[in-house]
Each structure stands twice: as C-alpha cells, then as structure tokens.
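One structure is given here, and the rest of the page talks about it.
Only a single protein chain was left out; the remaining protein chains are all shown in position.
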Amino acid sequence: MKVAVMSCIHGNYEALNAVLSDIDNQNADKIYCLGDLVGYGPHPNAVVEMIRALDIPTCQGCWDEDIVEGLNSCECSYPSVLAEKRGKLAHDWTNQVIHPEVREFLAQLPLSLRDENLCFVHGSPHNQHEYLLPEVDAFVAMERVLATGADILFCGHTHVPYVRSLDAGQLQIRVKSTGTTERDVSFSAPLKRIVNAGSVGEPRHGRPNATYVIYDTDADQITLREVEYDYQKTCAAIIDNGLPPIFAWRLARGLEFAERADDPTHVCER
Amino acid sequence: MQPLNITLVAGSIGAGKTTWIQQQVHTTAETAIYLSLDAGETAVDSTYLAAEVPGLTVLSAVQLANFLEHPTDGCVVYLELGFHIDLNSIILPDPMADCRRVAVLPPGTRHTEWHGWADVVVTGAEASITLRQPHLWRSALSGQVLDSASLNTFWYELTNGAYGTIQRAKGIFDVADGRSLYFDFVAGLPETTDMELNLPRWLNGRPDRFSGTEIVGEALDQTAIAQTLKDCCLDEQAIAYYQQQIKDLIEQQGEEVA
Partner (left out) sequence: MNDWAILSGIEGNLAAYEAVLADIKRLRQPVEELYILGDVIAPTAESEQVIQRVRSPQQNEPVPQVCQGWWEEQLLILHGLGRTGEPTELIERYGIEMVKTLWDAIPREMVEWVRSLDFGLFELDCLLIHGSSVSVSDELTPDTPAIQMLDRLMRMDANTLFCGRSGLTFQYEIQQGTVTSSMTTLDRSTSPQAIAVKPRQVVGVGNVGRLPGQASYALYRPNSNQVEFRTVRYGAGKGFQRASP
C-alpha cells in the first residue's frame, strides 16, 4: 500500500493541484495532510475546499490554529523584525479573506492522526510550533517518535523534507534512590523513523517546486517527491491580490517568506 | 606660493574611484583632503573615508571654498566626481583651474567622454554589467537604527534583483548593537563588502551621525526599497532595549578584565 503525506500548503492552490496529480500518477492509496492549509498564499479558501472535497485526513497546523484563534505567530519563529512584519501582513490578509465555514473547518482539525504504526503531526507530538529540524540531537529525535508509540513519525512545519532513521538506540542507566539499593536500568529501541513531508506551497529548499513524500508499506520504502508546477501563476496571484510582492520573488527562489526556525527545539511559550 | 595640488577624479560606476583615492592617500605622507562633489544629502564615500583613513580630512563644498582662500602648504586635495555629473558643465573656481584630471575606468574602455577630459586614465575594476540608463536613488537614514538581521535580508534581496537590476549599491547603516556598518556591492562581484567602520559604538539614543544608502540601477522599485528600509528600522523602545543590553555586557566584561 502507498501512503502519500503532504504538508504546509499555505494557500497555494496551483501547487496543491500539481501535487494531487502527482499523487494520482504514483497510485497512492491513502493521502494524509499535516496542516498549514492557509497563510501566506493567495487562495486559502480554494485550498481548504479542495481538501474537504477529497476528504483528506488533516491535522491542524500552527497557521490554521492562528487563524482560528486570531493570534499571531509568536515572534520567536521570525528571524528578524522585517520578517515579523511580513508575517503579520500575511496573517491579517488571510484573516480578512477566510470564509466563516473554512475557519470552522480549521477549528475542528485534530492535533494528530494515527494509522496503525504511523503517526502524523504538524510540528512535533508535543507542540504545533516545535521544529524537528534534521540537526536535532538524535536522542531528542528518538524521544519524539517514542512519545507517539508509532514506528514512523510524519511531521511538517520546517518546509524542507527529509527521512531520518534512528536504529539500535540503547541507554545504560544507574539509579540511586534513598531507601532502595542501587540498580542498573537498560533501555533499547528498535528502528524508528522521522519523516518530514516538506511543503507543498512555500518550499524552502532553494527551488520553487512543491515537495511531499510517499511511504510504500510493502517495500517499507520512503520516497521524497519534488513536483514542478506553474509557480508563476501563484506569483501573479500574490501580486494581484495585494499580498507583499516580495513573497512572489521569494517563492520563485524557494526561500521562506518570513518564518524560519533559528533554534531547533525552541518551543514558543505563548 | 606653491600651486595647489588638486586632483579631480571621475570615472564609471564601480570602476574604483574611491578605492584609488584611498590608495593615493596611503602612499603620500602629506596632509590630504577629500570632497565628493554633489553628494547631495548622502555622503557614503565621504563618511567611509573619514572613518577609515587616518590623516584624511573630509570637507563640504562650503568648507572647501574657505580652504581655497587660505590653503595650507603641502596639502593634497582629491575631488571625486560622481558618474552622474556632467564633466563639461563643471565650473571650477580660479585657484583650482590648474588641477590634475584623473579618470578611473574598467580595462579595455576606449574613446569615451572621460578619455577626452582626463590627463591620466587609471585602469580600475572590471565592469560586469553596463546599464543604458542607470538611475541613482539615494536616501539618508541618519538617526535611524536598523535591525541587523532585517538589514541582511534587505541587502540580499536588493543585490539579487528583487527591487530592480542593481549595478552598484553602497550604504552606511547604524545597527542595534551601536556599530556603524559599511556595505558595498558591485554587480559581477559575488560578495558584498561588509565591514564595521572605525567609529565608536553609539549607545545613547538615536545616532547623531551620517547613515544612508546610494543605489544605482535600472527599473528600481523605489517605493518598495523605501518601505523595506523603513521596516528594518527599530522604534525608540527597541533601540533603548538593545543599547542597554550592550552597555550591561560591556560593563560585565569590563569587570572581569579588571
């Protein structure tokens, strides 16, 4: 069976269409989405309607939560005051154009999804805002997967896809406690994997193409997919709809529009 | 009285006029004076040279007029002419009529207006792009303090074409930790020169010194450039906060040294 996982569409309807076509060509049996359907991009309502129409199981992203709650993303995910101002513009614009039923839909999205030994979250199992970057310490990464009880943890939020395998994890512990004798404790874990599904609508890997992943359960194989699409259409729509034109320039270069994680495991206290 | 030792320096964008002048001043033991003609409200080159070249005095046009009335013996004067100044329309005061004219140009250029005008042609830096109608945009930012990370983002966008095709971009910026930074980009060279100017940190409110930027390019989106620069500026509260942090840090380090 083939499971397609996508994330971080951010109102980019053109990209979503291209990815859905590619998923179709790959003969995927199931599709999961890791949230951030809206934010930054010019067609948030169309994206959500498409997801709903196809009944794609989706978990709530940090932008989805922000739009529901009327909050702004915490300043800790912005690398500069310039980025923070751009993020706020994007938030205000999205907040204005979102239809009420779309907002309601985003509000009822679950924080995580589960399918047998697979778990799906937006940021990390603990928090929608935590970035599980590739350079996170291997044991911290291991804790994140183990916390879900799953064998493979699918996450998004960073907008750069990867597959990380954590094998043969083991720890040796000695415990001393008042009133009991010293004891040794051993911990071990079988193969665990973290898979980041990248971003459909706001890629940050230096190219404008959409990214997502496919997990083939029979072959136990995970593939990163990169899909070209007519990003110039999205660029034109960004400008036509009054979003900051710099977003169009940055999309064409596969650069983040505003947010970027500086500190891998910083979690915002908001 | 000795005739005045005055050199006029002209040349194309990015050829290296200021650099050549800086080299001349370093090799001579005499007192040197610099003036940038028609710098307008921005004085990037002047400020840069004043900070980095000890022994160089930078004058304004008015100060130069005073100097010419009572010149000091053995003093050399360098007058830089921006690319946009019409060489034929310059009218020099009498004491300056007998001056040396130097043109700094990229290798391989011949038969230009500068060749007709100059006494000496110096070979400077390669030009990678030549715009048909270069447009100069400049803005003084004196008193503004910028967030470093935002400035870097803006500069990256500017020099990679987000706001038009850029041939040359120079700027002096005051940033949050009190330093004054000099940025210099020439199209064709991969790296922007970015360095801290030899000026004291400004840690007491809005800086009372020059900062600003000069940009030469085509199809410049002036509104976007101006707005983005504005978005990089910190408000009074933020300025006070960062300046206090740096002051605390310096105090701590001072204590440890003592």
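Just so it is clear, A and B label the chains in written order, and each chain counts residues from 1 on its own.
Operating definition for what follows: a residue touches a chain if its C-beta (ideal position, glycine included) is under 8 Å from a C-beta of that chain, and two chains touch if they have at least 3 such contacts.
Owing to the predicted nature of the structure, the values given are computational and were not obtained by experimental measurement.
Here is the thing to keep in mind: the chain we left out touches A in the whole complex. Interface note for the absent chain: among A:Val68, A:Leu111 or A:Leu224, the touching residue is A:Leu224. One of A:Arg52, A:Lys88, A:Arg103 or A:His205 touches the chain omitted from the figure, and that residue is A:His205. One chain is missing from the display, and on subunit A it is touched by residues 126, 134, 137-143, 146-147, 160-178, 185, 187, 189, 198, 205, 211, 222, 224, 226, 265, 269.
Basically, only the chains that are shown with their structure count from here on.
Residues 147, 149-150, 152-154, 157, 162, 224, 228, 231-232, 234, 238 of subunit B are the ones that touch subunit A when the two sit in their complex. Subunit A makes touch with subunit B in their complex at residues 79-83, 85-86, 245-246, 249.
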